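The complex appears here without one of its protein chains, the remainder shown in place.
In this document, chain identifiers A, B and C correspond to the written order of the chains, with residue numbering beginning at 1 in each.
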Amino acid sequence: MPAKTSKPTSNLTFAFLGPVGTFTELALAQVKEAKNAKKISVNHVAEAIELVISGKAKRAIIPVENSIEGGVSATLDALAGTDKIRIYGEYLVPVSFNLVARPGTKLSEVKTIATHPVAYAQSRKWLLEKLPKHVHLPATSTAAAAAALLTSEQADAAIAAPTITNHHKLITLAKNIGENKQAQTRFIQIGLAGDLPKPTGADKTSVIVELPSDQPGALLAMLEQFSTRGVNLTRIESRPIGDRLGRYRFNIDAEGHVLDESMGEALAGLHRFSPKVSFLGSYSRADKQQTKPEGNNSNGQYADASKWLESIRKAR
Amino acid sequence: MPAKTSKPTSNLTFAFLGPVGTFTELALAQVKEAKNAKKISVNHVAEAIELVISGKAKRAIIPVENSIEGGVSATLDALAGTDKIRIYGEYLVPVSFNLVARPGTKLSEVKTIATHPVAYAQSRKWLLEKLPKHVHLPATSTAAAAAALLTSEQADAAIAAPTITNHHKLITLAKNIGENKQAQTRFIQIGLAGDLPKPTGADKTSVIVELPSDQPGALLAMLEQFSTRGVNLTRIESRPIGDRLGRYRFNIDAEGHVLDESMGEALAGLHRFSPKVSFLGSYSRADKQQTKPEGNNSNGQYADASKWLESIRKAR
Amino acid sequence: MPAKTSKPTSNLTFAFLGPVGTFTELALAQVKEAKNAKKISVNHVAEAIELVISGKAKRAIIPVENSIEGGVSATLDALAGTDKIRIYGEYLVPVSFNLVARPGTKLSEVKTIATHPVAYAQSRKWLLEKLPKHVHLPATSTAAAAAALLTSEQADAAIAAPTITNHHKLITLAKNIGENKQAQTRFIQIGLAGDLPKPTGADKTSVIVELPSDQPGALLAMLEQFSTRGVNLTRIESRPIGDRLGRYRFNIDAEGHVLDESMGEALAGLHRFSPKVSFLGSYSRADKQQTKPEGNNSNGQYADASKWLESIRKAR
Partner (left out) sequence: MPAKTSKPTSNLTFAFLGPVGTFTELALAQVKEAKNAKKISVNHVAEAIELVISGKAKRAIIPVENSIEGGVSATLDALAGTDKIRIYGEYLVPVSFNLVARPGTKLSEVKTIATHPVAYAQSRKWLLEKLPKHVHLPATSTAAAAAALLTSEQADAAIAAPTITNHHKLITLAKNIGENKQAQTRFIQIGLAGDLPKPTGADKTSVIVELPSDQPGALLAMLEQFSTRGVNLTRIESRPIGDRLGRYRFNIDAEGHVLDESMGEALAGLHRFSPKVSFLGSYSRADKQQTKPEGNNSNGQYADASKWLESIRKAR
């Protein structure tokens, strides 16, 4: 159930996968247009999407890749289930975990540790070494696990984002206990389909594509729709369509903007090729890396080729 | 922590993602060689793999696709992290959910519902309609949620596999409440690398392949290693390698057996192409569908081509 | 040197690879718009092209494939050397050879046989069997060889098209002596670039494409410009560019018209990809076979995809 948070001064509303104190909140802090907005925390990605579709939130911030808070599949599948949503931005959040506890707790006293299962998996190596006899208590989020320390004695400690101590009167028993020190989570800002973000020269375009069912080589043919136009992919991820095993849709992030000629032609090609292609949006890349299409596929080179085609079609 | 289960008469040991009463148990029931084996339930896929590597279990049954009990990513990433494990078989389990409770409970009295988050997501539509005011209590498995009903009053009901009532004195309040009525979970049997299962004519081969890092078109080139030899893929799934965003490994299931000429040549081609390719095994398909390589790539046609090559290499 | 032929009633001028009595004349007879035109026979393909470029002939009929009169390479290379010429039609002529001689000649008396080298090669099997002691006297065309029988006694017989006896007082000693009974020659009608022939639904488009020089896989990438848009090729023929060995240009005939969306997009793609692409024309196919683009690449499907692209570019 949505829970309101801090003093909005604009009448924009942002939903985010909560509660406060999770990594999503760190992504939200990077979103300029959310600065003075009203913020609503939700418990599920599907809930965030529902709030946006119903108009109760203008935008939502949800995890999409390598998520600690339960994103990825939930997000990908939720986006595949509607054609009303567009992506408006992406944000990278470095992921590190601290072990937190009620003031006065000593590390040696910790037995039961609450956290989200993914955070637990990331920290398991450290725990097996330092607290081999610990027991894991699963929670819906790292922040919920931490908050519960103050209302119940079920757990002795929680694994959560470093910022959790800004929200709750807890102490940090150990820092950065996750296995992968370079871990990042990628979040996206979503909203209703509306004004397309302007091309910045460093953009990404996201689509979901189903393959024509019974054709071998169909994946190759689909990828050629991009490569023939010089469009590079940054991510391709298959997800079962869900009607039966063995059928997949592909979540694809490609370099460039739908208003780029090469990308536009590639997407139109996909539209003809695929029984179903969903456009999720074109938006500025978090890493600000400039788009360089392969081969001679810049907008200028497309314009030259169009002019030439025009000339031979008139054939004078 | 491993918990022992029912009367083994062989000295084979099978680990499975537990506890008893989950869908994994239904997969385990399909494994002939596990019939009289000792069975150990574990809490994490990683734990199952550790038991196999240490020799404490001969084999393990773990979910790999569309899992309700937390497989997929955990399984894929765990398999990518070792080269000691091979797949020995696959099993399909139809997935359906029942709402269960302590004897005497009425549906109208149910407020707090315990279950694994994936099972919850699958049942959410039904719950919002029938029990709009319910609260979700997350659990590590559907079976754990059900079992806890008998030891604690935190939850009023649990969502679990239909077989759960064989294990616990619970009643079924509602049947088949999941959204997707055709849902299946695919499980695999894993063990240490050892005797390769014999080709049956209806086999699958699983590999994990990393792409040479900075080459666009690398995915296309990788897929051509299969298509040139007429090998069809049944699944391709990308997973972040994890060292940094933007690098992926691909989990691939292909039709055929490593002892088939076409598959052998494709895998050797992948080995040259890729900085890292892990062979996960060749095993009989759950759906018993016969392998038909594309084009003229049967073992007989390979033998003919080899004979011809031999003849021109001698050139007499 | 051009030699004038029969009674023109229009002021159109057609050049053709002569002299009268060759297979080119049979092609010319198929060209409706040449019916009442003035006709000029020329000795070389290059000469025909020069007459068209200079305006002395409106059109020319020249052999392009499997030619008996010295077409193919000469034609392909001549077309590659100019950008002023377009193809306006194609014509198929069945090729058969007769052995002709001065009236009164007997087969057993024939020793020296005049003909074009290609016609000789086609008839050599028959000659070795029936006239094993013959000597070949090369000529610039089959018709020139036949005509010379009446002005010189150098040769006893000539190999020529069946129609040669319409032009010269000669007798036929043997019919259909060529080796390949299904042989055909393909001719084209060329003219200055001007009004593009209208699409008929059964069209061909011809281009000459150079590959970017030092890229392996460049030929594959070039072919993908067609295949991604569902355009089938009916002919691909490499010719050395001629500046040094190892560099080729490709003469390509593809199914469809430059005004078809799929073909237009493929040609614009080639224009970006290739350092040099020459458009030779879109024209009605001699065999009247309807164009069926592979996949969903009809004009209607292109229009749908464009409409969709427009809609997501506006994103409302």
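In this text, contacts are C-beta pairs under 8 Å (C-beta built on N, C-alpha and C of every residue); 3 or more make two chains touch, one makes a residue touch a chain.
Note that the structure is a prediction, hence the values are computed from the model and not measured.
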item: Touched by the hidden chain, restricted to displayed chains; value: B, C
item: Sole residue of C:Thr140, C:Thr200 or C:Asn299 that reaches the chain not shown, by the stated touch rule; value: C:Thr140
item: Residue among B:Glu33, B:Glu50 or B:Glu265 that touches the chain left out of view; value: B:Glu265
item: Hidden partner chain, touching residue among C:Val20, C:Ile40 or C:Ala74; value: C:Ala74
item: Touching residues (missing chain, whole complex) on chain B; value: 86, 193-196, 224-225, 227-229, 258-259, 264-265, 267-269, 271-273, 279, 281, 295-297, 301-302, 304-306, 308-309, 312-316
item: On chain C, residues whose C-beta touches the chain left out of the figure; value: 43-44, 46, 65-66, 70, 72-74, 92, 117, 121, 124, 136, 138-140, 180, 182-184, 186, 216-217, 219-220, 223-224, 227, 232-238, 240, 242-246, 248, 294
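To be clear about the criterion, only the chains that are shown with their structure count from here on.
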item: Common touching chains of chain B and chain A; value: none
item: Centre-of-Cα separation between chain B and chain A, whole angstrom; value: 25
item: CA centroid of chain B to CA centroid of chain C, Å; value: 61
item: Where chain A touches two or more other chains, by residue; value: 224, 227
